[in-house]
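All protein chains of the complex are present and in place, except for one that has been dropped.
Think of it as A, B and C in the order they're written, each chain with its own count starting at 1.
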Amino acid sequence: MKIRNNAPETTAPNWKKAIYRVVFEADTKPGKIFDVVLLWTILFSVFIVMLESISEFKSSFGIVFVKLEWAFTILFTAEYLFRIISVAKPRRYIFSFYGIVDFLAIVPTYLSLLVTGSHFLVVVRILRLLRVFRIFKLTQFLSQAEILLAALKASRPKIIVFLLTVFSIVIIIGSLIYVLEGPENGFRNIPLSIYWAIVTLTTVGYGDISPQTPAGQFFASIVMIIGYAIIAVPTGIVSVELAEASRKGKGRVSICPGCKNKDNDADARFCKRCGIELLSAD
Amino acid sequence: MKIRNNAPETTAPNWKKAIYRVVFEADTKPGKIFDVVLLWTILFSVFIVMLESISEFKSSFGIVFVKLEWAFTILFTAEYLFRIISVAKPRRYIFSFYGIVDFLAIVPTYLSLLVTGSHFLVVVRILRLLRVFRIFKLTQFLSQAEILLAALKASRPKIIVFLLTVFSIVIIIGSLIYVLEGPENGFRNIPLSIYWAIVTLTTVGYGDISPQTPAGQFFASIVMIIGYAIIAVPTGIVSVELAEASRKGKGRVSICPGCKNKDNDADARFCKRCGIELLSAD
Amino acid sequence: MKIRNNAPETTAPNWKKAIYRVVFEADTKPGKIFDVVLLWTILFSVFIVMLESISEFKSSFGIVFVKLEWAFTILFTAEYLFRIISVAKPRRYIFSFYGIVDFLAIVPTYLSLLVTGSHFLVVVRILRLLRVFRIFKLTQFLSQAEILLAALKASRPKIIVFLLTVFSIVIIIGSLIYVLEGPENGFRNIPLSIYWAIVTLTTVGYGDISPQTPAGQFFASIVMIIGYAIIAVPTGIVSVELAEASRKGKGRVSICPGCKNKDNDADARFCKRCGIELLSAD
Partner (left out) sequence: MKIRNNAPETTAPNWKKAIYRVVFEADTKPGKIFDVVLLWTILFSVFIVMLESISEFKSSFGIVFVKLEWAFTILFTAEYLFRIISVAKPRRYIFSFYGIVDFLAIVPTYLSLLVTGSHFLVVVRILRLLRVFRIFKLTQFLSQAEILLAALKASRPKIIVFLLTVFSIVIIIGSLIYVLEGPENGFRNIPLSIYWAIVTLTTVGYGDISPQTPAGQFFASIVMIIGYAIIAVPTGIVSVELAEASRKGKGRVSICPGCKNKDNDADARFCKRCGIELLSAD
C-alpha cells in the first residue's frame, strides 16, 4: 500500500508542483479541501450508482442519473489526467495500486457505451477511499491495519496450503454427492455439486440445493462435521499470527546499539544477536 | 456503565434522601424490596408485550394487555419522576446511560397514541435489568463482564478497520454479483445484492436470494472462500485481546524487589525465579 | 462425572459383592463381559428406536420393534434394580448422574403406555455409554475430556455473562424487526421474531423467515455484522481458557516439598507460595 515517492523534480515547472501538491498531498489548505471534496464526491457517486440500480428510481430519475454519472466520470477523468501530468514518472503512477484503481474508477462508464450494464462496476471507486484515509493520516487505524495485514501476510503460506487442501476436498466431495444424489435431486452436474460442497463446508447453507436421499443426507452430515473441524483451521492460523504480530507491534522494542537489531523481545536485557547489553527504552 | 455519584447533598430535605435511598440503592430493606419488585415488573411487562404480539392472544385478551401496558407505563413514569427529583443533579441523570434507558422504556407507549405499533419498542425495558444486576452486586459476573468489555474495547480500533474493509468489500461484491446475475435472477438492485453479499460473507445464508447462473455460482464460491478467511479475523482479534485482558485482569502483579522479575503470578508470595519474598502491591 | 465410592461394605453378603463386581466394575472376566454386552445392547437398542421412527420400516416390522423395545427395557430395568440392591447406599446411586441417566433410559417405554410417542426419548440411553467409556479406562481420552471440561468450567462465568447479553440483544433485535417487517412479511409475533434473531445471530440462517422490505434487510445486515463480532466472543473465551487448561495439564508440575503447592509454573525454581526451592521433577 506504500506509495513510493513520485513527486516532481525540483527542476519541474511550478504549475506541475502546484498540481502535485493539491492532488497528491494534504498538508496545504487547497490540498486538504481537494481531498475532502474528493472523499464526498466518491461516496456520492457510489451512492448514485446504487440508486440507479433500483428500478423504481431509475424509471423516475433515469436521465438525471445518467447525467450525474457522466459528470462524475468526466471529473474523475480530469483528476486522473492531472495526476499523470504532475508526477515525476507517470508510468510508475499508472501501474501503481492507486493508479490502477483510479483508472478502473472511470473506465466502466466509457465501456457502458459498448457493453450495457458494465457501468455498475464503477463502484470500484470505493477503493479510492483508501487513498483519502491514507492522506488524512488516520495513524491509529493505519497502525492497526498494518498489524492485521502483517498477520494476514504471515499467515499466507499456511492459508495457501489450506486453500489448496480445501480445493481438493470440495472436488472430491462434490463428485461423491453427485454420484449419490444425481441430477434428479438438483445436483445437476459436478461443478454445481462442488458449489454445493463449498456452500456446505463454509456453513453458508443457502438450501437452494440440499440432499434428498438418506444416503446423501448421511454423507452431507459427515461433510458438515468435517467442515466443523476445517473452519477451525483458518481461525487458528489467524489467531496465532495475530498474537505474534500484536506482540511484536506492541513491545517497546529496544534497538540494539551494536548491530541495530530490532527483533529483540520486549523483556530482553541483551541483544540476542550480538550479545551487547540493551539500553532501556522506557 | 459506571454511575457517577449523584446522591442528594447532605443539606437536601429528608424526603429526597429517603426516595434516593429506596430507588437508587439496595442496602436498606425497602431499597432491596423495591429492586426485587422492579426486576419482576420489568420481566413481566416485557413478557406481556411479547404475548400481545401473538394475534391469537391479542384477539382474546386485547383489552387486558392494553390496560396492563398503561399500568406498567404509568408505574415506570412515576419511578422515572421520582428518580429525577431525588438526585442532586437531574440533568446528569437524564443524560446518563441509565437515564436514557429509563426514558426509552416509557416513551413508546405514549408514542403509540400517535404512531401505531410503536409501543412494541418498550422491550428496550429489558436493558433496565442491567441496573438491577449492578445493584445486586453480582460481582463475580461483573468482573467477568469487565474483562469481556476490556477485550472488546481494546479490539475496537482493529474491529473498526476490519468493518470498514468489510464494508468496502461487500459493496464491490454486491455490484459484481448484480452485473453477473441481474434482476432476472432475484438480484433486483445493488443494495439488495449487497444484502446478499453480507448474508453470504457472514455465512448466514438464508437462501432467499442465491445465484442461479454458473458464472454467479462460481463467483459466489470465491466469495464464500474469502468469507472463510475473513470470519477468522474478528475471532482472532477478540481471542488475542481476551487473552491479554484475562492476563491483566488476573492481577496487580508484584515486581520482585530482588531480580525485578515481573512475570510472577498474581497469587505468588515469593518470586519464582529468585525466591525473595514479594511485597504486597495492593 | 466422578462416582463416589459406593461399594458394598465388607460385611455385606457375598452375593451383593458379586453383583457389584459384575455390574459396576470391569476388572474381572465376568465384569468385562457384562460391560461389553451392555455397550452393544445400548447401541443396538438406540439403533432399533431410530429404525422404528422410519415409517417404511415400522409398517413392515412394527411388532418386532415393539417386542424388541420391551425386551431391552425389561433388561435395563433388571440391571437398574441389580445396581440399586448391590450398592452400599442406594439413595446416593439413584440421585447420582449415572443413576438418573439409568432411570431415564427405561422410563419412556413405560410412559409410552400413557403418552404416545414418548418412547422415542429412550435414546437418552446413549448417555449410558459414558459409563462404559469410564469403565474401560480410556485414560488418554478421559484426560483430554478433563482438559476440555476444565476449560469449559473456567469459561462458565464469562459464558453466562455472554449468554445474558445475547439474551437481551435478541429480545431487542426481535422486537425491532417485528416493528419494521410486521406480520405481513412472516414476522408473525415477537417470539417468532426473536427466533429469527437467534437464527441470524448464530449464522444458522434457515431462510424460513427472512426480511422482505429494504428497511428490514438493512437492519438485518447490521444484525449480521454484529453477529460477526459476537460469534468471535465465545470462541475467544474458550481458546484462552483452553490454552490455560492445556498449559496447566501439561507442565510437569513440581510439587513443593514445603507446602505441597501444586500450582507452580513449569519453569519455576522456587515455590511461589512458600519460597522453598523446588526439586527437579524430570
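Rule of thumb we're sticking to: a residue touches a chain if its C-beta (ideal position, glycine included) is under 8 Å from a C-beta of that chain, and two chains touch if they have at least 3 such contacts.
Everything numeric here is computed off the predicted structure, so don't read it as measured data.
Chemist: Which listed residue (C:61, C:82, C:103 or C:206) would be found touching the missing chain in the intact complex?
Modeler: That would be C:206, which touches the missing chain.
Chemist: Which of these, C:84, C:129 or C:172, touches the one chain of the complex that we don't see?
Modeler: C:129
Chemist: Spell out the interface residues on chain A facing the chain that's missing from view.
Modeler: 157-158, 160-162, 168, 171-172, 174-176, 178-179, 182-183, 188-191, 193-194, 200, 203-207, 210, 214, 217-218, 220-221, 224-225, 227-229, 231-233, 235-237, 239-240, 243, 263-265, 267-275, 277
Chemist: Residues on chain C that touch the omitted chain in the whole complex?
Modeler: Listed in rising order, the touching residues are 46, 49-50, 53-55, 117-118, 120-121, 123-124, 126-127, 129, 140-141, 144-145, 147-148, 151-152, 159, 163, 166, 191-192, 194-195, 198-199, 202-208, 231, 234-235, 237-239, 241-243, 246, 267.
Chemist: For the chain that got dropped from the picture, name the residues of chain B it touches.
Modeler: 203-207, 235, 239
Criterion: only the chains that are shown with their structure count from here on.
Chemist: For which pair of chains is the number of C-beta contacts greatest?
Modeler: B-C
Chemist: Take the average of all CA coordinates in chain A, do the same for chain B, and state the distance between these two points in whole angstrom.
Modeler: A distance of 30 Å separates the two centres.
Chemist: I'd like the Å distance between the centres of chain A and chain C, where a centre is the mean of that chain's Cα atoms.
Modeler: 42
Chemist: Give the residues of chain B that touch two or more other chains, as numbers and ranges in rising order.
Modeler: 191, 194, 203-207, 231, 235, 237, 239, 243
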